[in-house]
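Shown here: the complex without one of its protein chains, the others still in place.
By written order: A, B and C. Residues from 1 in each chain.
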């Protein structure tokens, strides 16, 4: 009873080590959170309290995009969409945030030849996943609205050997959606698992195609969250078991079979 | 109609030029607010919005302790007592506040040989008043709880020729209250007006003594304020005219005869 | 000169023509004149003046305001110079502006409401807002505001005594605001405004005393917005007369939210204290919103929330 195990989830005062803008509204933030970095797995997230003030009141969830356990740091990649992220983007190095984590169940690292499929900010959690798979050269299929939004190839350049790109307007890579290229990829290559993160519609179609080709597929879902620990039931969604799934603790990563689409 | 007069009251985005701590909880802040500095008179105040966030929601009133119309700056001297002043004390030079002012009616500069009586933070507005009177060597009677709180002599050293000091515990100057020395001063010296600012009980006794010696006396009152411009009636107090006085616009400075004590 | 862009914002509520749908809420904008250094009063939709009673009132004693998380409490207690001074001094001053002036009235009895209405009938006031919901006075406020029958009685009496448009201001401190709304509509209200303040309290943990001299007070500001939006939505669905929405409006986005919920016009209250320019800035912000959404008239927003 004396030697206490590392507590699974914790809240830590986390100094911002670095923050930089990738585009006018997408930022990369590195924070020091050794307790979380020590045990975080790809697909997990942190729930961040931005201020001690009462407004904005609630924490904000962000995927762990990268994690350096030796340095004790976490990397978050986020887009400014509202009040909290706007506030966050204005914070300078040295400022302290309250990070709660690591939360949720990450990806199951079962495959040998994974295909990662990411759309928009869904590419954030896939980064840590891709790094985990690095040795076995994972393949990434990424999609975005236009070339301007697809700064991701730079980020993934040294992480994934094979990158396929689609954009809605054709300004970068294939014109269309990720799911357009998916059947071709699943047919040709011998992928044994698909990991996907992105907008709900994209996940749905990725799940359909993967199912059609009988390739196991995990998706990372997003929901509005209050507690982040399974207590408030804000984030639940219909599950195939008949029970509702809690995105924050049963997920955010689910096997596609668990999800009612 | 074309050449518009300087608007009396305005809200200006004011950069903090400098902020420093005098004691662990008293701060001096200099802000750039040329429009206000150009017309501010001793006894007036500014109403400050500290943040764009919704909490703390309301503005905070602070006396103009000094004003440099050529530099376009205002000096505020304030004590940290709650959430707003705590937030304020943490702001760095370069940060921008929203200053509304100049608000209220200042002191009537009618006297030739004024006696200024200040207690605690009530010494802040008297500073600008004393500077205005500088040429005619004003006299200041100041009181505070103890020597630690009486950093004011340093501030006033070059502004007032004659400074009398009292402290509740006798750790600086006369042991007791300002009002103890008042009869002596009013008897001996030929003061023709008394200006007082400080805790309500002090003002009340100063008013009594001044009245006894038939010396006109103005006091600067403090009240909880929402609007600062006479619209909300948060700050009114009973007046001898039968009507209520608005501390924010009829005051904060009143002739003692106007006040129901 | 009225430009096209201004036309976008024009609304008529119970016959009162306003250049913008953004009014100022009673008690938060004085008699308008107090804010004239900041706001061109001609650009305000309408000025609703401080709650007015027959005789002058000194209001409550002790501390009258306290800040709360994203809100405030007030216990002014209807301090006002009385209707005669309003008529003889203030309304003439306001007459120099091209802005509708609406007088918010409060009585202790049904008859007092009627008397106030009668006296204000031909005075330059362009409408009455009947305050049956002030939480800060013992009588004449909350009692009428929580009982549909008494409320209806007040409204009938006021309607009898004046030809002015009559807006009835509802209290949020009720179980069923729709019941109240229907009662005052049936009694002849030309428009309904809501919400007045919620009843709140704060205690000083140093002195163990209530923070406010009057113990309880009216709670307003952004904190109350979810309650206000809900009630405006409920009432607007249930009545045919126009609804004026208020409660926590700080920005043009908030105003749009109230209009989507069913408000034909809005009023800003507490926000004036935070930003004295807010009533005009919100009107401009609504104009921008309309332009961005390809809308020609602000009334295209009214009640358009899609709950299907």
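Throughout what follows, a contact is a pair of C-beta atoms (placed from the backbone, for glycine too) under 8 Å apart; a residue touches a chain by one contact, two chains touch by 3 or more.
It should be emphasised that the depicted structure is a prediction, and the values quoted were computed from it without experimental measurement.
Q: Give me the visible chains that the unshown chain touches, in label order.
A: Across the whole assembly, the hidden chain touches A, B, C.
Q: So which of C:31, C:219 or C:273 would be touching the chain we can't see?
A: Touches the omitted chain: C:219.
Q: Based on the whole complex, identify which of C:55, C:95 or C:203 touches the chain you can't see.
A: C:203
Q: On subunit B, where is the contact patch with the chain that was removed from view?
A: 54-55
Q: Using the touch rule from the top, list residues of subunit A that touch the missing partner.
A: Residues 7-11, 49, 54-59, 100, 224-236, 238, 243-244, 249 of subunit A touch the chain that is not shown.
Q: So that we can see where the missing chain sits, which residues of subunit C does it touch?
A: 68-71, 73, 146, 173-176, 198-203, 205, 207-210, 215-216, 219, 221-227, 229-230, 233, 248, 253, 256-257, 260-261, 289, 304-307
Rule of thumb we're sticking to: only the chains that are shown with their structure count from here on.
Q: Mind naming the chain pair that shares the most C-beta pairs in contact?
A: Looking across every pairing, the one with the most contacts is B-C.
Q: Counting only Cα atoms for the centres, state how far subunit A is from subunit B in Å.
A: Whole-Å distance between the two chain centres: 55.
Q: How many angstrom lie between the CA centroids of subunit B and subunit C, rounded to a whole number?
A: Whole-Å distance between the two chain centres: 35.
Q: Spell out, as numbers or ranges, the residues of subunit A touching 2 or more other chains.
A: 54-55
Q: Give the residues of subunit C touching no fewer than two other chains, as numbers and ranges.
A: Touching at least two other chains: 69-70.
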